[in-house]
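Take a look at the following structure, please.
Apart from one protein chain that is not included, each protein chain of the complex appears where it belongs.
Chain naming follows the written order as A, B and C, and within any one chain the residues start at number 1.
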Amino acid sequence: MALDKNGIAKRIAQEVQNGYYVNLGIGIPTLVANFVRDDLEVEFQSENGILGMGPFPFEGEEDADLINAGKQTITALPGASYFDSSLSFGMIRGKHVDLTILGAMEVAEDGDIANWKIPGKMVKGMGGAMDLVASAENIIVAMQHTNRAGESKLLKRCSLPITGVNCVKKIVTDLACIEITKEGFLLLERAPGVSVETIKKATAGTLIVPVDVPEMSL
Amino acid sequence: MALDKNGIAKRIAQEVQNGYYVNLGIGIPTLVANFVRDDLEVEFQSENGILGMGPFPFEGEEDADLINAGKQTITALPGASYFDSSLSFGMIRGKHVDLTILGAMEVAEDGDIANWKIPGKMVKGMGGAMDLVASAENIIVAMQHTNRAGESKLLKRCSLPITGVNCVKKIVTDLACIEITKEGFLLLERAPGVSVETIKKATAGTLIVPVDVPEMSL
Amino acid sequence: MIAKNVDNVKQALEGVSSNMTLMLGGFGLCGIPENAIAELVRLGISGITCISNNAGVDDFGLGLLLQKKQIKKMISSYVGENAEFERQMLSGELEVELIPQGTLAERCRAAQVGIPAFYTPAGYGTEVAEGKEVLDFKGKPHLLEHAFEADFSIIKAWKGDTAGNLIFKATARNFNAPMAGAGKVCVAEVEELLPAGQLDPNQIHIPGIFVQRIFQGKFFEKRIEQRTITQK
Partner (left out) sequence: MIAKNVDNVKQALEGVSSNMTLMLGGFGLCGIPENAIAELVRLGISGITCISNNAGVDDFGLGLLLQKKQIKKMISSYVGENAEFERQMLSGELEVELIPQGTLAERCRAAQVGIPAFYTPAGYGTEVAEGKEVLDFKGKPHLLEHAFEADFSIIKAWKGDTAGNLIFKATARNFNAPMAGAGKVCVAEVEELLPAGQLDPNQIHIPGIFVQRIFQGKFFEKRIEQRTITQK
């Protein structure tokens, strides 16, 4: 059965290692924080200017001056710090952030990503995504395997304006966990109950299928 | 009679206007602070990281963590702020500092200045001088008109390695107040009792002498 | 001490006129100069080029200026929260230049500290790179990006003093800090304006040298865009 959003987030949470500073994009990536193992030392950075981001506040404790990059009210954990946008992107550009998790509209088999613009239709802007994908050493994309029209989002080449080149390292979708390799999309794991055949059909780019493709353990 | 160091500082203090942020170099420039009119709103910046520098502390109140660029113990006035070296030179490079007063070994008639190196002899380093002279719009040099050997320090071309090009606007020496113009050193004022002839003899570069050269009023 | 305090927003914005380039601080609705924006609406100036990370929402923040069609061009990184914005952009009434957020922040800071240009990897290989100089560093291509130029930078802080020193609160610091001193004139509105000497010089985020005019805002709605809570 295909994963729901929480399932995708849960699988991605397994990629978070001890001592990681992690930047979470808007949408599914935000959910990842809920599934990171408690025994790991991890800090979440939000590019609008906080390190050590905590959960949403209790009702009545919201502070308009304390939000994340999704403009949601948040809290700060012990050891947190606030800083300006210039230093915040300094952390990102300077490779001090260990892992970036973000959504995408398309990913190409060479690691290109498109997630900021549909010409003539949707032009919200790239926000911090271009900085993140240009600098992060470790980028995981969280997304649905296909779009609403049922078309694959894992392509040979991106059809939409790209956000960055050769940058995505791993993709976790509702169907599979996939690594980007020089040869193309390497199928690492299937979502529970999802067949290799289903994943093949839903993938437009080159899919490399090893002899044994284990199910995710969630 | 030629001015002493305090006299030079006193004359330069007349150049300080209301609302000026001023950077004072080591030596005579430091003395300028003592002669700025009390009714002017002025703040002194020291490039090691303080704005709103005050006088030396009283005995027993010295703080090793509070010094100026000359490594002297200082105090902070109400409204002062501390910052790092990067932002400090940001103030200088970004032209937020209104006036820079510094010493020199040589000044050329085109505004070049040399004050950091005597090859094979003295190599202390430029410190912040190159940043200051490259960015400041308003640079006044405080120095003796001649060196210990009696040679002029106001030259056609600098003989020593330069600190910056075409940057000095005004020079106040023990003998005169001089403006740098396209045509050369323009004699603005004589030190009290010093003759034009004396200044001419002590100036190796092109000296422009107006019909009337008033004495400084100190 | 050099006094920077003015009595009100009107005095603070003296000299702002149509067709100017204005930088405005804030991220979303967090830390925006509400009082100055209200005054810009009241002034009725138009043809503004606006450098601001976001464009507000339909009825708050820069959305108020968009409603009145006072803005000619927006230079932003993300403008997704504003339907009127989208309408004006798609109809061609509004020019839009989208810039990666980190580049936007650094171009503000570059203006603040007198760095005319710097290299960043952000945007290489994308539309953003068009017409820009590319240089490789350690085999990785970077774009040359330039400091912004603006007539005014208008920012908002939490506490300030009469010397122009600023302290921001939490994530409201965002673009307000790198925009300080990045325009020819920097105007700061603060929630609390104190006499010089009341702020700890060690805790000042932006020294007063970067600020030309400071005033205490009359009101701060501080609207929350996404009120998210944890159930007890």
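By our rule, a residue touches a chain if its C-beta (ideal position, glycine included) is under 8 Å from a C-beta of that chain, and two chains touch if they have at least 3 such contacts.
Everything quoted here is computed from the prediction, not taken from an experiment.
Novice: Tell me which of B:128, B:184 or B:205 is the one touching the absent chain.
Specialist: The one listed residue touching the chain not shown is B:128.
Novice: With the full complex in mind, choose from B:15, B:47, B:109 or B:189 the residue touching the hidden chain.
Specialist: B:47
Novice: Name every residue on subunit C in touch with the hidden partner chain.
Specialist: 106, 110, 113-121, 135, 137-138, 142, 167-170, 201-203
Novice: Need a quick check: the contact residues on subunit A for the chain that isn't drawn.
Specialist: 19-21, 41-43, 45, 50-52, 76-83, 86-87, 89-97, 135
Novice: In the complete complex, the non-displayed chain touches which residues of subunit B?
Specialist: Listed in rising order, the touching residues are 46-50, 55-59, 62-74, 76, 82-86, 88-89, 92-93, 112, 117, 120, 123-131, 134-135, 161-165.
As a convention for this text, only the chains that are shown with their structure count from here on.
Novice: In how few steps can one go from subunit A to subunit B if every step must land on a touching chain?
Specialist: So the least number of steps between the two chains is 2.
Novice: Please indicate the chain closest to the centre of the assembly, with centres calculated from CA atoms only.
Specialist: C
Novice: Pick out whichever of the two, A-C or B-C, is joined by more C-beta pairs in contact.
Specialist: Answer by contact count: A-C.
Novice: As a quick test, compute the distance in whole Å between the mean CA positions of subunit B and subunit C.
Specialist: That gives a centre separation of 36 Å.
Novice: If you average the Cα atoms of subunit A and of subunit C to get two centres, how far apart are those centres in Å?
Specialist: Using C-alpha averages as centres, the distance is 28 Å.
Novice: Counting only residues that touch at least 2 other chains, which ones in subunit C make the list?
Specialist: none
Novice: Tell me, which residues of subunit A touch at least two other chains?
Specialist: Within subunit A, no residue contacts more than one other chain.
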